[in-house]
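Before I ask anything, here is the structure I am working with.
Removed: one protein chain of the complex. Kept in place: all other protein chains.
Take a look at subunit A:
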């Protein structure tokens, strides 16, 4: 037995889960898919005295579309359920393209989007994708519900805006603008490893084919997922020609703050960011109607 002993609680409502967290404070951890928490517990890096299992909490595991085309992903929806959903593939292909790079199928069976975002690993793909999609986080606490834009949710490595007595209940993804083209690309040493650099791009053209909107977000590029609004703004109004894209990709390299890892120095990560941003923008431009 590797992990230190703990008490197991399996509440069935959000209110009961929050009440348990209030009582036990930072001695307790929520457990979603366990694919980040259990490795940490097996190493005894994490030794929570109480685990509050969210898998039996009613209402956290549903995917729901609103009439306006926005998608609400319950915090306990497993990666596998998202990647099997034909509507997600049709309306939000960026999520699918990035999910294919998240770990391995065996991890995606149990891992959840909510757990992944709360873990807030800056090398993780989904936080960057949520920035690019301008998702909002539905946070529940003893005082009720508050909604945070993805940009305000991620504060630092493994650190989110969640207070000790709060939980993430759902992720709300607005519809992409009509005709938008998206792309996700990353470079990792092996398939399924964390990326040395990854980028999500969203582009929309106006009636004349010029760029009307651009968004860029990177993973493994700083203490949090990193947007590059300055680089994206350079594209607006251009014809998205190769030179326009090259200029934006070059500008993005200065907007990120890669921290380096055993696999890649910050300078190499910056170089990769430029190469991958140019490729992702080119793909997204091809895909934009």
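As a convention for this text, contacts are C-beta pairs under 8 Å (C-beta built on N, C-alpha and C of every residue); 3 or more make two chains touch, one makes a residue touch a chain; residues count from 1.
Basically, contacts and distances are computed from a predicted model.
UniProt records the chain missing from this view under the protein name "(2Fe-2S)-binding protein", selected from "Molybdopterin oxidoreductase family protein", "Ring-1,2-phenylacetyl-CoA epoxidase subunit PaaD", "NitT/TauT family transport system permease protein" or "(2Fe-2S)-binding protein". Of the candidate positions A:53, A:165, A:213 or A:257, contact with the unshown chain belongs to A:53. Annotation: of A:13, A:42 or A:145, A:42 touches the absent chain (contact as defined above). Although one chain is not drawn, its touching partners on subunit A can still be listed: residues 1-8, 34-35, 38-39, 41-43, 51, 53, 55, 80, 103-107, 109-110, 190-192.
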